[in-house]
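Please read through the structure below; I'll follow up with questions.
The complex is shown incomplete by one protein chain, all other protein chains being positioned as in the whole.
Lettered A and B in written order, each chain numbered from 1.
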Amino acid sequence: MKRHLVSAADLSRDDALLILDTAEELAQLSGRAVKKLPTLRGRTVVNLFFEDSTRTKTSFEVAEKRLSADVINFSAKGSSVSKGESLKDTALTLQAMGADAVVIRHHASGAPARLADSDWLHGSVINAGDGTHEHPTQALLDAFTMRRHLNPGAGRDLAGRKVAIVGDILHSRVARSNVHLLTTLGAEVTFVAPPTLLPIGIETWPCQVSYDLDAVLPKVDAVMMLRVQRERMNAAFFPTEREYSRRYGLNGLRLATMPEHAIVMHPGPMVRGMEITADVADSPRCTVVEQVANGVSVRMAVLYLLLGGAVFADGSADSARTTELLEAAQ
Amino acid sequence: MTTPSSAPRAPHQVLDATDVARIVTRIAHEIVERAKGAEDVVLLGIHTRGVHLAHRLRARLTQITGREIPFGTLDITMYRDDLRLKPARALEHTEIPADGIDGKLVILVDDVLFSGRTIRAALDALGDIGRPRAVQLAVLVDRGHRELPIRADYVGKNLPTSLREAVQVQLSETDGRDAVLLGDRDYAARSSQALAADPQLPE
């Protein structure tokens, strides 16, 4: 594994399976009286959140505490960050405080990559969601949840499993991370969205694209509904909320057309009545709550694998990449 | 690299398959005797070879007592004190019997007792899982050189060694045959195959 987790594309199949298998072991912990492990004792993990995210932040914090790490929460609100401090100065501050890892959530795409590639700090950087770029731990917990339902067992992948990701692909970091990871694990991904909510160049992505939810559902093993923000309506991405949910929302009738074993997933927070109706959200086939629980196990696995052992610099790999980019530019 | 005058010795066998089988049987009998019929015994094998030995002990105990002995496995990676010396390792499966370990006599099973750090980690792990009535330790080989105040309750063979030496336990489940080998650490280190086959080496 690399020293940082910035993109789900950084993970090889072996890396991904190692994380999932480790998470599976760590999941047992939640059933124990003492849910804590001493593994990261004396290690400092900073949760650097420039964007509100109660669920992701809490999930990371639980994971860090269960591994006995010293946890520092550094949120943009009420800190020097809101007074105009740059990301660089914030990073230098955290470095001075001896952060072994920084879990960063940022509204700007690429901020975690910037932190990881800079010499501002030396610890591991874990991307907890950056702008409309990536959210790799979300993809890991999604894959973990899917594997439990569709192909349970250590060492197993998602080969041949069909996953539909439905909704605002254009602005979704969850979709971007998932397409990388699920493809790495052998799953076949189909994006379903109105054309306005798909990025330009989608045809080159390792996935299928469909504008027709009803045509896709009967063939899926899992469907992942993405949150659609109402504000998008004002930017003319779709005409009305009603039209959106009629064409792309998951309701009871559509659920009935899915194979019986197929599950309904959602990264949360759900907008009931928009992309998902209440009866589907509350149905036993909906794994939303399970995903939250799995999030803790997966994040523990990531933290353990990045921080638990010796740290080896991967500087040489990085400089090779720069050369590659420059050559691409010639 | 060593000088030619002190060339490392090739590993030689100190226990063969018959010895290992006899030891397992003997330890099983000792457990029954000392644990008063092994009524509340829970066997916990420590990964990797401790699990295989625990399996064998359990089979033997069942034969002797006519009862199923609760059995589990323990991965102590997350409790190790040398985690930061190596890259993070994959975890093995930890399985605690359904009835738990509270109030039970837990017997930890491992292949080699050396510094005692593995057992220290196992005791820490046990403390987080429950509160046994007592904890005992069964090992195939005790090679000495303890770095912690830990001793085994059941020992297959006391094997005096020097720190230069490496003990290599082979069990049919993972290695195709049962044997215990003793050789020079340097010799083993020079043979990458031997290194890979000997998880005890870096301890």
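Note that a residue touches a chain if its C-beta (ideal position, glycine included) is under 8 Å from a C-beta of that chain, and two chains touch if they have at least 3 such contacts.
Basically, contacts and distances are computed from a predicted model.
J.: Look at the options "Dihydroorotase", "Thiamine transport system ATP-binding protein", "Na(+)/H(+) antiporter subunit C" or "YCII-related domain-containing protein" and return the one that UniProt uses as the protein name of the missing chain.
T.: "Dihydroorotase"
J.: Based on the whole assembly, the unshown chain contacts which displayed chains?
T.: The undisplayed chain, in the complete complex, is in contact with A.
J.: From the listed residues A:Ser109, A:Asn151, A:Gln208 or A:Gln229, report the one that touches the chain absent from this view.
T.: Residue touching the absent chain, from the options given: A:Ser109.
J.: Give the residue, chosen from A:Gly98, A:Gly186 or A:Pro199, that touches the chain omitted from the document.
T.: Reading the full complex, the residue touching the unseen chain is A:Pro199.
J.: Consider the whole complex, including the chain that is not shown, and state which of A:Thr93, A:Thr132, A:Thr145 or A:Ser245 touches that chain.
T.: That would be A:Thr132, which touches the missing chain.
J.: Spell out the interface residues on chain A facing the chain that's missing from view.
T.: 86-88, 106-111, 113-114, 117, 130-134, 173, 176, 199-202, 204-205, 321-322, 325-326, 328-330
In the analysis below, only the chains that are shown with their structure count from here on.
J.: For chain A and chain B, let me know how many angstrom lie between their CA-based centres, rounded off.
T.: Roughly 40 Å separates the two chain centres.
J.: For the complex, which residues does chain A have touching chain B?
T.: Against chain B, the touching part of chain A is residues 1, 18, 21-22, 25-26, 28, 32-34, 36-39, 67, 154, 304-310, 312.
J.: State the interface residues of chain B toward chain A in the complex, per the touch definition above.
T.: Result: residues 75, 78-79, 83-94, 124, 127-130 of chain B touch chain A.
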